[in-house]
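In what follows, a single structure is set out as structure tokens and then discussed.
Note that one protein chain is taken out, while the other chains of the complex remain in position.
As written, the chain order gives the labels A, B, C and D, with residue 1 at the start of each chain.
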């Protein structure tokens, strides 16, 4: 699955409603997920991660750009022609509470894809559903229960079971583990890993939890205000972040280490996606902002150790990647 | 705010055109022939024919509608086919009465419904709640005119506390106005009060579970502040909408209550003009009641915007 | 618990919903008021069906020599203004009243719900449809009803068609709002990702999840329809003589309220009690359908 | 027979400053007498507008604005002598010119509801200030009676354009305020020619369509007098109000469309007449406050035929069945019965339906909101249960109900005997001859069973003990002359 230069803008509509500026949620993102590859997508709330995920499974059509799956451009396919491709491309949503139909039993929810795509008898469907529940660590007796009888973690596993039942090639996990306990989270992460190894599934793993991403992803993309600001192999990005934002993300994760580092409090808040600033999107919060950042959009530049970064520091300033942190960044502004 | 009002007024124009055209088209199907009545009891068939022609009933409805619209746009709503009174005068005479009646019914609904709903919500499933819910359901279930007549019989005829008919304008004699308007308002407003109480109970129960009330309590605010200020302001949102919908219902139900209390409002006029095909009057009434409803909805929206600044910005 | 045989019986959808209904039934039965109200409505229903067979007198037999008689052993509720047995008329009128209610609600829901669905799912037509319903809603309901009766002529069926027409925009609106509400839920998106065709999304996910509010609205509308029938009969636009409905009986009794007050009591009480019962049942249904949504903070 | 409860404590002095409050049964449409469509408006109009000729309480012609009238030139001219010294309330003098202007206006004004009645007047000739002559197209002995109605109402020519809202007449009262359709306040015309006429300084009229409401209003003292339905009379009496109940010219009938199958057979019409138990209708529906009748005029009225009496069609279901059998009417034949949609008519229809069922006729009731249009103009239905409000002259009643061109004749057909008698009546000026002809006409109508007359309901005028001089008028339209209030 590949996304190429995807833009998404939401423009409010309405016959008598005042027109407001469109929300430019995603601005030119290119990203690919290969076979048996797990790609992490991280970034602050509202930066466009979910939107990108929804574009990837064609819940949304991008304003421009292409989305291809198995070599076929799907961004403009009519739903009818999209349907045969659906089984290969699945998604798990963030909210475990609203992602299951409360009027359906868990068994029916899990088996719904089979009803749509395969001609099976009820018994066969049930057998497949049971198999799937086992895989995600639930039991047969759960089949006839309703979602409200489950905890958040259990529901999330049911949702995962539903996404996996057709044996997809790529699964987009939109914050699939954010709403559950660390313990359950670990369990799900382990399961995803296993699926990748054993079945060769690819994942687009969307999360704002860096630790979780680090545990499952081979590659990471960092988004900020609708743009991918850095990509690269997981190990490199975590060890030697090349973008100040990535750096800020890493250093602000709570923990004893941050406390020890001596209070580098991140500054400011992300600007609104309605009118993103000209130039670098991170300029308003960047401790190392330069004159150039305010006018010119940095282009993706390769980084030592793999991946790319969109930052003027990479070309103009003191490279971040692979070097000790500059004093300015340590002390905040 | 001004933009909102402007936008709504603009939106009201197609609405008015739509409903008046609908009325025009509609009246074609109403059986009967006002000319028979207008021509008089001793009229001959030719005279009826002439009358029909004079009143323009022979034209197809789009022609009549266009003519009416042309006049209406110049502010002339025409004359009643029957009484030859200008429609605008009839409306000016009667609409204030009906408005006073519906507004006081609405006021009654608020004054009774809000405390009742609040009390019920604060004691869910205990006796005050049960009493309020019981009475509220009863209020919705009682046929309005039956209630009206019972009230009339008890309070006006037997106890002699109120007059049985008629109406005094507020500006003439406020006390007498109150005496005339009180019983009908109660009869008309009872179902609305019940609806307000029920809805408020529901939204209050919802609100009482909201996090921000816990915040308010955690600030150490007095209980009455938490309930009367914070909870009510939030719970009132749905009530405003309920009141706006009730306004439309009350305008309709006023027909029956006005009949029961012999109040010279728009109701009787509306019924008789529809039945008798007094098209200009029907048009006038529809125009006015549409405007009233548009204005009510607008008022509701403005209030809601105040109650919930978030919805305003969306 | 793992010893369920592999050849489990086919578990079709029926079983699932049966389980759901049990839960609903269990909860509903715990509402004492709602159960009593349902019992009352059941009784009314039975009377409606077998009514004509159990009247003590011929409901149409007049005795102009014995009009407006107070209740007595022969005439349990007295006689009306042309000397007919009121009790018998009340029994026979039950069917008329119920059929009237069912008719109008069927029209209201039968047209309104599909309209609302279309309006919610088809963006452009939806907006237009809603403008039109707005327009219709701007009519005072009685005017609208009288207009429809004007067109169709007076008569119970026509009157209830009119009331049904009044209901249409309300059902449409409710449906549209509920559908839009449900459509925002992630499980609808999830279903689309699966590739479920729209028609099936509607059948499987949307309709089952909006039945709650709609059933409640149907119950509320039934109460309103009964009152509306009474009101229209009061204005003489409803049922045609010599047939009668509760509303017509009440309307007919009102002029005698201080000479023969007992005439209006029985029909009034039956109307009120039935509307009360429908509302209580509606509340019960509403409460019992409400799904437990567990969302721990 | 009067069932009046006595006139109250008559010894008390009348209060010249009193306000008399009256609730009428019908809404007022317009205050313009010439465009006002129905006689129901007379109650509201006549305090303001005097007519050329007035009616006495027992419906006889008495001087109004004309002190004398007579037919000349073999009845082709009606000469009137006018009352002198009368002015309209806007100070315009009343004279022959004013009469001419009024008659011409009534004949031509847009929306005139009386031009049919005045069609016979070809021209109005002003002889001198107080002498005027109407030149007639043909002899029409009803004309003086017509002139007692709205057709003869005189309004100030200066105010012709605004009569509907601001009436200007020369009547005993002027209108002080007016809400179309609901209420009006009258103030005494101090210059009125008959100082005995207006005893109360002010009169307030309201419309209250429901009898029970009128009774309630009376009881709570919101009004001083009103007209009640029979059902409420007992309650009013027991609350110490006076109720004067008298027959008036209004009657209820089951009108038959004689052009319809079976109904075109006189035997069938007679059968229906025999099938109706009028006594029980009166006792059941009117609590006895009415007079059963078979002819269209009440007892003691000059057009009432003694020979026919009230029992010509005695209640006799057997006879009815025989007649129906003779006419070969199948058992269970349906008769479409139309009635105006209001409780009193519905009640009557139901009672009739039940009585017709006894003789094997199946009446199917259809309610209409506009009876006149449906039954008279469009010709729907076989029969209609309705009331006839009465006219001052029998020729008018017969003409409208039982002649070919009669508006209220659903069939627009009649028998030749009736048609001839009616024509003769209209063409006869001599009073004695007229009376005889009117009786013959009534007898003929009854004999031909053109109609199923049912009963004359009493007009029940209820009032408090302060009200003086209020009595039912035979015309059925109260005129309030001499009505006053004690202190």
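Simple rule for what comes next: a contact is a pair of C-beta atoms (placed from the backbone, for glycine too) under 8 Å apart; a residue touches a chain by one contact, two chains touch by 3 or more.
Here, contacts and distances are computed from a predicted model.
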{"item": "Complex member absent from the view - protein name from UniProt, among \"Monovalent cation/H+ antiporter complex subunit F\", \"ABC transporter ATP-binding protein\", \"Phenylacetate-CoA oxygenase subunit PaaA\" or \"Hydrogenase expression/formation protein HypE\"", "value": "\"ABC transporter ATP-binding protein\""}
{"item": "Residue, one of A:57, A:248, A:280 or A:303, that touches the chain absent here", "value": "A:248"}
{"item": "Selected residue (touches chain absent from view) among A:190, A:274 or A:295", "value": "A:190"}
{"item": "Residue among A:156, A:234 or A:314 touching the omitted chain", "value": "A:234"}
{"item": "Contacting the left-out chain in the complete assembly, out of A:58, A:155, A:215 or A:243", "value": "A:215"}
{"item": "Positions on chain A contacted by the hidden chain, ascending", "value": "38, 44-45, 151-152, 181-184, 186-187, 189-190, 193, 208, 210-211, 214-218, 234-235, 238, 248-249, 252-256, 258-259, 263, 265-267, 269"}
{"item": "Hidden partner chain, residues of chain B it touches", "value": "124, 210-212, 214-223, 225, 230, 233-234, 306-310, 313"}
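Following the convention adopted for this analysis, only the chains that are shown with their structure count from here on.
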{"item": "Touching both chain B and chain D (chains)", "value": "C"}
{"item": "Selected interface, B-C versus C-D, where C-beta contact pairs are more numerous", "value": "B-C"}
{"item": "Chain with minimal offset from the mean of all protein Cα atoms", "value": "B"}
{"item": "Intercentroid distance (Cα basis), chain C paired with chain B, Å", "value": "24"}
{"item": "Euclidean distance of C-alpha centroids - chain A vs chain B, Å", "value": "53"}
{"item": "Distance between chain centroids, defined by C-alpha means - chain A, chain D (Å)", "value": "89"}
{"item": "Overlap residues in chain A, where contacts from two or more other chains coincide", "value": "none"}
{"item": "Residues of chain D touching at least two other chains", "value": "210, 216, 368-369"}
{"item": "Touch list for chain B against partner chain C, complex", "value": "14-15, 18-19, 22-23, 26-27, 29-31, 133, 137-138, 140-146, 149, 153, 157, 211, 248-249, 251-253, 255-256, 259, 270-271, 274-275, 277, 282, 285-286, 289-290, 293-294"}
{"item": "Residues of chain C that touch chain D when the two form their complex", "value": "60-65, 67-68, 81-83, 150, 154, 236-237, 240-242, 251-252, 254-259"}
{"item": "Sites on chain D touched by chain C in the complex", "value": "210-212, 215-216, 229, 231-232, 234-235, 277, 280-281, 283-285, 341-343, 346-347, 349-351, 353-354, 365-369"}
